[in-house]
Structures are given as C-alpha cells and as structure tokens.
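Step one of this worksheet: look at the structure below.
A single protein chain has been omitted from the complex, and every remaining protein chain is retained in its original position.
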Amino acid sequence: MFSAAIVMNYLLASAVTAFIGIATRSRKLLDLVAIAMATTGLILSISLMFNTINYGVSTYMFGGFRPPLGVVYYADFISSSLSLLSSFATVVSIILACISMDQSIRRYFYPIAFLLIAGVHSFLFTGDIFHLYVATELVTITSCALTAIYSDKRNAIRATLIYGIAGTAITSFLLLSVILVYGSYGTVNIADIALKSIDPKAVTPFSGGVFGEIVSASITALAMITWVFLFKSGIMPTHFWLPRVYRSAPIASLVLFTSSSDILGVYGILRIYRILFSENSVITSFRNTMLFSLTAISTISAFLSALLTARQDRVRGIVAYSTITQLSLALAGVISRDSEAVAGGLLHISVNALGDTSILTGYTIYMKNRDIDNFSSRLAKVLIMIGFLNLFGLIPIVPGFWSKALMTKGFLDDGNIVGVATVLISTGLCAIGYFRFAINILLREQTSKFKVVSTEGRYFLNTTILLLLIAIVLGLGIGLTLNPQILNIIVELVSRSIDVDTYIANTFNMVNR
Amino acid sequence: MDMLIVAFTTTAIALIVNIVIATYGIFTDRSLLKKVISLLIFSDTLSVFAILIGFRIPKVVSSPSPPIHLDIPGTVKDIEEFLTRTVDPIPQAFIITAIVINLAIFSFLAGLLLQYYKHFGSLDVHVLEEEEVVDEVY
Partner (left out) sequence: MSIEKIRRSPLTALALATITLALSIVIVSRGLGILPPKDLRELGRTIAVNCFNPWNRTLTSFSLNAVSAIIWDYRGIDTVFETAVLFAGIAGLSTLFKNVKGLTLGIGGGSTLIVRKSVKLVVLLTTIASISIAIHGHLTPGGGFQGGSVLAVITSLIVVAYSIETIHRLGISTKDIMRIRYTALLTIIFIAVIPTLYGLTTGIHAYFLQNMPKDDSPISMPTNFFNTPLGGSIFFLNLAEYIAVAASLSLVVLLFSMRSKELGLED
C-alpha cells in the first residue's frame, strides 16, 4: 500500500508543480508545494520502513491482478531503506534548489526531479522486469533533463548528449533481454522467473511452464543486464559519462543523482544475482564466472578511481571520482557471498550518498556566503568536514566507519583478502584528495570582516538544512557507535531480504500490506 | 526441416545482425546525428524482433489474426475459437510502450542536437573540449 502511495505521490507532485509553474507567477507557492510534497514522500517512506520492519515485506498488486498476471510492487527491507534514502535526498535537493537556483529555472526543475524520484522508487519496488525497463528509461531521460537544465552551458549540453545517447543504447539492451526472457520463460514477473530458473519444470498459475530452452536465453540475458547495471552506476569500464555529468549538472541535481539514480546499478545487480538468477539456478556455473569477473571489475575500478580522486582539486571532480570508488566498493560487498558484506555494501551506498550530499550542500552554502562571516558559513565548513570524515571512514562517530567495518568483517569471514586490501588502499588513496581539499577550505580566510546576520531571507533555510544534515550524519554515526548491535539487526534483515525462497513465497501468496 | 522454421530463424538472425550493426554505429560514428539515427535503427529492429517472437502460425486455421475480438463473444465457444487464431498480445503491448518511450527520448535528443550545434557549430563528438571557467555552485 505505502509503496504504491509513494510513487503516486511523486507522480502527482510532478504534475502539480508543473501546473502551478505555468499557471501562476507566484514562486513562493511553487516552492511551498514542492517542499510539502517532498516531505509527504519522506513521511510515506518512513511509514513504509516501519511497515516492512513489522511485517517483513510490503507488497502491492496494481489493479488487483495477482502475479504474474499483473504488475506488483515488492518492498522489503533493502528497497525500503534505499527508498528512505532517496526520499530524504529529495527534500534536501528541493531545499537546495530554493537556495541555489534562479527562480525561472526552479519551475522546470521541480517536475523533472519528482519524476526522477518516482522512477527511482518504481525501480526499487518493482517485481516485474518489464516495469524495471520502463522505470530505467524514466530515470535515464529525467537525469538527462536535470543535467541540461542550464541549457546555456555548453559542457552541460555535451555531457547530456553523451550520457543520453549511451544511456538510451544501453537501456535498449535491457529491453532486448526482457524480450528474450519473455520469449523463453513466457513470463516477466521476477518471482516467477526466479522459480523457473531454479526448477524449469515448475508450473505456476496464469503463466504455466517455461516456453523455450531457458539456459542459453538466461545466460545471454544475465550478461546483458549486468552490463546495463554496471553502466547505470558508472563502474570503471563504463564510467565515461559520470565525471562529465558531475562536472556540469546543477548541485541540486547532483544531490539527487548521488543518492538515487546512481545507486540503482548496484541495487539492480544485487536483485539480479540474488533473486532473479539465484545460486541454485540452472546457470550456476555461468553465474559464478560472472560473479568472479564482477569482483575483478569492482576491485580494479575502486583502485583506478581512487587514484583519480587523489588527483582532483575541485569539489565536483572529487565527488565524481569518489562516487565511482565508493560504489565500486559497495558493488564488491553486494556480490560477496557473506551477508555481512552485503549489508555493509548497502550501508556504504547510503554512506556515500550522505557524504556527497553533505559536501555538496556545505560547499554550496559556503560559497554563497563566502564574503560574509556568519553562523551558517561556519556551520557549512563543519558540514564539509563531517562529509569528508564520513567518506574517509576511519573514525567511529560517522556511519562511514561502520559500513567499511561491516564490509571488511564480511570479506574476512569469506576469506577474501583482496577485498579487505581494496577497502583499505582505496580509502588511503581517496583520503589524499579529500584532505587536500578540506584543508584548503579550512585555511581559506573570510574575505570580509563584517558580521551579517541574514542574506536575502534564505538564512533560515540555509541554517535548517545544514543543521538537519549534521544531525542526520552524526546521529546515525553516534547511534551506531553506542549500539553496535543495531548492525546485527541490519545484517539479519538484509539476509532475510536476499533469500530467494522467501521472495518467491511472498510474491505468490501475496497479501496487500 | 520445415521451410517456415528456416525462414523465421533466418529473419530473427538477420534482425540480430541489424542490432549489432546499429550498436557499432552508436559507439563508433563521429557524428552525433548518425549516432542518434543508429539508435533509431536499434529500437525499431527491437520492435520487429519482439513482434516476431509474439507471432504464431496456428495449427487449425491457416492464418493468424490480431488479438482483437471481431464481435462481442456470445458464448464460451467464441472465446475458444478466438484462441485458435489470435497472436500473442503481450509483446505488442510491450512494444507500444517502448515506442512511446522512444518517441519521447528521440524528441529530447533532437532538441539536444540543436543546442549542441548552437554551442559548438558542428555535430562532431570530437570538438575541442575547453575547460569552462565557471562558478562551481549553480
């Protein structure tokens, strides 16, 4: 129920903000409606989170058709926590747009941003691979539009075209694999495919048995979908679009990208390898080969991008390459056999999103107030430091420490020494870039000695968003430090979510919650 | 082997070759316009491929029919008769969705191409990439 309500809320928010933007001249009303709708989404996400923790899973059948006949939403702990992350990022991004964007741009920004979030949520919740394709296309086109929102910046246009053409081509391969899977399995429901990939003789209501010889089709589809999702997260061989986009997109869009659209690749790979084609499926040996090469890819990608992070000296470059590094690490965790490493990888996605959001928000407010020495500019400096410490993650009061600790522990349990080395070495390499930049900011003198209390009435918004982010990051970190057993609960919930039998049983005995 | 199977398999493989050629065009052509055209070829080939998968040669009647009832079915018999000749409706529904999506994407890409030409004066990917002196926070 809540999962569908979240998506509908964001679709409605998009249409309403677009309508208000063209119908009235009042920008105050537009901003208020946007913030209100984003907050509603956040509240719904929190409710969904409680719902999934209480009942284990929250499912919804659109139109009342049972799977595999209709499209269903399946929200477990993993997808609802990522949904919470992206709903929170939407609120931050909308407030950031109020602070940093021109009034004339904002009325274009809000509808597209809400559509992006609707697509991201649909991607997280969907239990249907064709709907996955539709959601991916929505995410692709909206992130293109958000990059090109300042159409007079030539680099933005160039980045958007490169991303748009490559992204559409790659997503077409997703459609090709969906068609292959339908042709072979005769169904597009994820649980149905998962069941039939384990037991090809299974017969389910509405969709019957498999239609063709599933092994070759599954292998081809798995290879293509893996490639698609690697591209979506910008893991190293397919990363060419990510630094370009991060160098030219508006800051408010970047906050959305780093915490919603770019995490989808890693999440998708988790879903594909754990649920769709699980350990006992008919293509186990090919799946193991793919997992091995994915481990190699993520290791190399983490090293190379960490090296490149160390060389950056502007905030956008640092955030771009650091995102590639952290997502590669998260990928290495997610594809690991140990469920602690999986939980660590998922936590690391959130850590990266929170860290990037902190740095970008702090930097924006700092630069807007750099000529004035006031409370919010000093608070911004603090937030940038916390963001970097979080990404660095060797100090226990930030959540970054705990995600890396969890991953390292998982790798050690699994006997994966290369994984441990990757985490440590990439952390060290990235730290060079982080701290060079952070020290630059700290040492920079305020150019003006005046004490100005308010700037254009945005002082309130600035301080609110800064305090909110500091509270969230430090609160999460300190909470984890004081109660490390929360981590055990998270690992337990994650390992229940990635169990394929539970997934199949919950989908076929669906109740609406 | 049945001639029909040979013909259909050949067509399917020809479509795949078309897809691969389009991929080659997308990733190697210098002109952005030609990249977009390759993309169009790709998505249209995909549509034909899906329709081919949903096609069928029925056992009883000689030719298949679109998945639409010609008349309001009066009895269960009418529905059974409809089942003997209709083709698979699901790939068709997928493809109409994909076509609308591609339409949206291609109109957006066309607008981007116009803007690109305005800024760079050509549609070549390899324009001289100069570092823009920008305010980083916007």
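All chains are identified by letter, namely A and B, in their written order; residue positions are counted from 1 within each chain.
By definition in this document, a contact is a pair of C-beta atoms (placed from the backbone, for glycine too) under 8 Å apart; a residue touches a chain by one contact, two chains touch by 3 or more.
It should be emphasised that the depicted structure is a prediction, and the values quoted were computed from it without experimental measurement.
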Practice task
Among A:Leu30, A:Leu48 or A:Met61, choose the residue that contacts the chain missing from this document, as touch is defined above.
Solution key: A:Met61
Practice task
Can you work out which residue in A:Gly41, A:Gly119, A:Gly167 or A:Gly268 touches the chain that's missing from view?
Solution key: A:Gly119
Handout entry: Positions on chain B where the hidden chain makes contact
Key = 4-5, 8-9, 12-13, 16-17, 19-20, 23-24, 27-30, 52-59, 66-69, 72-73, 76, 79, 82-83, 86-90, 92-93, 96-97, 99-101, 103-105, 107-108, 110-112, 114-115, 117-118, 125-126
Practice task
List the residues of chain A that touch the chain left out of this view.
Solution key: 4, 8, 11-12, 14-16, 18-19, 22-23, 60-65, 68-71, 104-105, 108, 111-112, 115, 118-119, 122, 130-131, 134-135, 137-138, 141-142, 144-145, 148-149, 151, 180, 182-184, 186-187, 206-209, 211-217, 219-220, 223, 512
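Operating definition for what follows: only the chains that are shown with their structure count from here on.
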Fill in the blank from the handout: When centres are defined as mean Cα positions, the distance from chain A to chain B in whole Å is 29
Completion exercise
Counting only contacts in the complex, chain B reaches chain A at residues 19, 23, 26-27, 32, 35-36, 39, 42-43, 46, 49-50, 53, 90-91, 94, 97-98, 101, 104-105, 108-109, 112-113, 115-116, 119-120, 125, 127, 129, 132, 134-138
Problem - In the complex with chain B, residue positions of chain A that touch it - result: 100-101, 130, 133-134, 137, 140-141, 144-145, 148, 150-151, 153-155, 157-158, 160-162, 164-166, 168-169, 172, 175-176, 178-179, 182-183, 250-251, 314-316, 363-364, 367-368
